Each structure stands twice: as C-alpha cells, then as structure tokens.
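My questions will all concern the structure given below.
Now for chain A:
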Amino acid sequence: MMKVSLFITCLCDMFHPNIGKDTVEVLERFGCDVDFPEAQTCCGQPAFNSGYLRQSKKAMKQMIRSFEHAHYIVGPSGSCVSMLKEYPQIFVGDKEWEEKAKEFAEKVYELTQFLVDVLKVTNVGSNFKGTVTYHPSCHMTRILGVKDAPVILLQNIKGVDLIELPKKENCCGFGGTFAIKNAAISSEMAAEKSQHISETKAEYLVGGDMACLMNIGGMMSREGKNVKVIHIAEILNCR
Partner candidate 1 sequence: MGIQIGKKTYTNRVKSGIEDPFMRQAVSSAQERLKDGRIQSEKGLGNWEEWRSLGEEIRRHTLDNLDYYLEQLSEQVEKRGGNVFFARTADEANHYINRIIQEKNGKKVVKAKSMVTEEIGLNDVLEKEGVEVVETDLGEWILQLDDDPPSHIVAPALHKDRERIREVFADKKGYLGTNHPEELTQFAREQLRKDFLSADIGITGCNFAVAESGTITLVTNEGNGRLTTSLPDTHIAVMGMERIVPTWEELDILVSLLTRAAVGQKLTSYITSITGTRLKGEIDGPSEFHLVIVDNGRSNILGTEFQSALHCIRCAACINVCPVYRHIGGHAYGSIYPGPIGAVITPLLDGYEDHHELPYASSLCAACTEACPVKIPLHELLIRHREIIVEKEDQAPISEKIIMNSFAKWASTPAAYKLSTKIARPLLKPWSKEEKVTNGPGPLKGWTDSRDFPTPSKQSFRSWYKTRQKGSD
Partner candidate 2 sequence: MAIQHRESFLNNVAAKLNRPRKKSAVTKPIWRKQPQWDVLKGCTQEQLIQVLEKQCKVIHTSFKRTNKNTLANVLYETILEYGGKSIITAEDERNDLYGLPTFFDRLGEEKIDIHVWNSGKGEENVIFAEQANIGITFSDMTLAESGTVTLFNDKNNSRSISLLPKHYIAIIPKETIVPRMSQATKTIHDLHEAGHKIASSISFITGPSNSADIELNLVVGVHGPIKATYIVVE
C-alpha cells in the first residue's frame, strides 16, 4: 500500500475542510494509506511572497519537520505545493536545512499530478454531472508545470461537460497579499475572470487552488451570479 501524507494547506484546513475529506477519500479509493501529520501549519507563502524571508523560513522549517517521515506528500493546491517545491532553492547554503529541504521537496505532489503521474489513474470513475469550466491557476501551471493532469481527469468523467474557459491563462487577481495591498487592481482582475466564466454559461467553475477559487467565488457571489465554485477534489470524489 502506498503511504501518503496529506498536506491540507491552511486555507482548506480552516475554511474548506470538505476538500480535505474528498482528497483523503479519493486517495484511499486508489489504494493509498493516508495519514495527516498534525504538526503541519502553513507553507509560508504569504510571508515569502511579501518579502518576509526570515519569517517565512520559520513556517517552512515547521513544515519540513512535520513531514520528516513521509513517503509521499500530497496536497490539493498547486500554489502551496509549488511553494514547498521551492524550499531547496530558498535554503541553498544553509548547512542544517539545505539537504532536508531537498529530501522534503522531492516527495511533494499536487493532488491531480499525483493521481495521473504516480498512481497512473486517469479515470476516477466519478458520478458527477454538469457543465463545467476549469480555471488553470497560475502557480499550478507556470511554476509547478501541472497543465494536463487536471484536464485529463475531468475529461474522463462521463457526466462532465467541459467547456473551455476563454483566456483561461489569465490570472484571477488573487496573488496572496496582492489582493489586499493592491485590492483595486486585484478586483478588476477578478471581475475580468468572472466575466469570462459567465461567457461559458457553465454551471460549475472548477479549480485546483482554493485561494483562486475563493477570490473568483467571492467576486461572483458579490455580483449575484449563480455559478457554483468547486475544487477539483470535490468532483473527483463525487460518488
């Protein structure tokens, strides 16, 4: 049995525990033995991307420590996972942590990437039904390089009618503290994304990053739109 340690991400832990549940159940369905290292906290990205390197390293060390005994580390977020993948670069030259960061990062996978590349699952046999459009998040695609896995998984679900999102590569405007510091610009970007989603007339917006979905969903909710915003794990685990 493949041993997998779940990296929940702080956002899902606090705001969207159901996505964690779905992730655990999907992984278990495909034969994984999932554990949840309780000492995990946040990947450190909010501080790192804002220029608070010292502060972010404290979070990163906590994460490395928490997953020391893991075989595989799998998380339902392209952005947070890409942050973990950058640890080795961040700890270059740090005698104590460089090696640990490297070992740690090699074990890390994003959920759909893990399903397709490691478990070799392309058809999850989900029972989901509906018209769906998929937002490929920036860090997932550009930094982590996961472009095809989520689309393959979605395409192979019988009841999913996948509609291509116009200008899908555009950022939704989340960008961590950018959404706060540059709220005016961020909200213009979210409105533009929302507009493109409306053009698809899809019932569901699906993504692999809760932060982006929270941003886009928050905009569409304020605009009074009925599009349902769901994480890909929710579709994959629909039985």
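Here is the rule we use: contacts are C-beta pairs under 8 Å (C-beta built on N, C-alpha and C of every residue); 3 or more make two chains touch, one makes a residue touch a chain; residues count from 1.
How were these picked? Simply put, all candidates are chains of the complex that A comes from, given by their letters.
All of these numbers come straight from a predicted model, not from anything done at the bench.
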item: Of the listed candidates 1 or 2, the one touching chain A in this complex; value: 1
item: Of all residues in chain A, those that touch candidate 1 in their complex; value: 8, 10, 12-17, 20-21, 24, 36, 38-42, 44, 46-56, 58-59, 61-62, 66, 138-139, 142-143, 169-171, 173-192, 214-215, 217-219, 221-222
